[in-house]
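Left out: one protein chain. Kept in place: all the others.
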Amino acid sequence: MSFDGTLSVSEGIATIEVKGELDASTAPRFHDLVDQAAEQGAVRLEIDARHLGFLASAGLRSLVFARQKMGDEVRIAVIGATEPVSRTIRLAGFDHSIELIDA
Amino acid sequence: MSFDGTLSVSEGIATIEVKGELDASTAPRFHDLVDQAAEQGAVRLEIDARHLGFLASAGLRSLVFARQKMGDEVRIAVIGATEPVSRTIRLAGFDHSIELIDA
Amino acid sequence: MMAIDSGAASAEHTAGQERCKARCAGQPLAAKAASGLRIPADLDSLDLVARFVLELGRQGRLSDSQTYRLRLAADELATNIVMHGYRGASGGICVDGGVEADRVWVRFHDDAPAFDPRTGMKAPDLEVPLGERSVGGLGVFLALTAVDSFDYELVAGRNVSILAIHRSEHG
Partner (left out) sequence: MMAIDSGAASAEHTAGQERCKARCAGQPLAAKAASGLRIPADLDSLDLVARFVLELGRQGRLSDSQTYRLRLAADELATNIVMHGYRGASGGICVDGGVEADRVWVRFHDDAPAFDPRTGMKAPDLEVPLGERSVGGLGVFLALTAVDSFDYELVAGRNVSILAIHRSEHG
């Protein structure tokens, strides 16, 4: 499964850009990036999902993990998700705890 | 975790000798032996557990697998299990479907 | 009905595919069975499952959204067979599928312990905030809600699941 993730941190905002496909075979790499972002003590986590073509439950688990690691005051947003990806996030009810922007 | 398993088949009886410790780190090897035993078309499966020092749920799963693969007419027995090993098998209720001999 | 040739999906698994055809042949679907592939029970195989389903969706002229849903369900089901079914033991998963007038279907056979995926379903508790929610049960939930039908049967000790998407335009 093709997946590529990069983390950048600037002015307290951690951004993870995810490209390709997130399922059980690739989610561990996303999970590791979330873990690193959490350790940076960012006040906001943005997940740039414009180039995320597929999202399975293993990727959602990493979002739960992000929500649990980052502390309640940290806002988490998923930006630019395609229609099927944002539908999955909504179906799981994650849009109550994670902002969906431009989706 | 140390584990050693050997399969031998003779006159329709498949015998798997298990030595060492069976947990999630070693159960896949036991599972593979059970799979091979099932493919031999044996009429009876004997698991020689005299030298099995530890049995966790992952090992029990392989027994369930054996029970499901071997067909109802095949009898499965665990022989010579030590006290804590046979206690675990009984606690899980497996002694209704698998014979415990010399345990 | 159209049969899918999985030859393109994986050169490495040719031997496995032969075995799959032989073993699947005994249990034809009510409708005609299509050719399929046999993949090892590890997460790397998810890629082969995806390619197989994407090709099936193309041949069945499903919409992008329908194909996505079929692939999502197939990915979740295959993941569970690997992670919860075989758990590191070596084993195979047999995947086949076909296009019929009114539906496109994908079928999985596996030899892991019996498990009916429909019993693993837990709808997410939308009232519980994510920070407190435990994370099990989402995979089966997504798989079951993604497809139009999800059937499971234990056939001669093997788990057999069939996922289908209804075609809107009949071919």
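Letters A, B and C mark the chains as written, and numbering starts fresh at 1 in each.
Please note the rule applied: contacts are C-beta pairs under 8 Å (C-beta built on N, C-alpha and C of every residue); 3 or more make two chains touch, one makes a residue touch a chain.
The structure displayed is predicted, hence computed values, not measured ones.
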(message) Can you tell me which of A:Ala24, A:Ile47, A:Ile76 or A:Ala103 touches the chain that was removed from the display?
(response) A:Ala24
(message) Considering the complete complex, identify which of C:Asp64, C:Asp102, C:Asp116 or C:Glu153 is in touch with the unshown chain.
(response) C:Asp116
(request) Pick out which of B:Ala38, B:Leu63 or B:Val78 touches the chain that's been left out of the picture. (result) B:Leu63
(request) Could you please point out the chain C residues that touch the chain left off the display? (result) 43, 83-84, 87-88, 113-116, 119-120, 131-136
(request) Identify the residues of chain A touching the omitted chain, counting contacts across the whole complex. (result) 24, 27-28, 31-32, 35, 58, 61-62, 64-65, 68-69, 71
(request) Go through chain B and note every residue touching the omitted chain. (result) 1, 21, 23-25, 54, 56-58, 60-61, 63-64, 67-68, 72, 83-84, 88, 91-94, 96-98
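The working rule: only the chains that are shown with their structure count from here on.
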(message) Going by the touch rule set out above, what shape does the chain contact graph take here: line, ring, star, complete or other?
(response) line
(request) Between chain A and chain C, tell me the centre distance in angstrom, where each centre is the average of that chain's C-alpha atoms. (result) 26
(request) Just give me the whole-number Å value for how far the CA centre of chain B lies from that of chain C. (result) 31
(request) With chain centres taken as the means of their Cα atoms, state the distance from chain A to chain B in Å. (result) 43
(message) Going by the contact rule already set, what residues in chain A reach two or more other chains?
(response) none
(request) Could you tell me which residues belong to chain C and also touch two or more other chains? (result) none
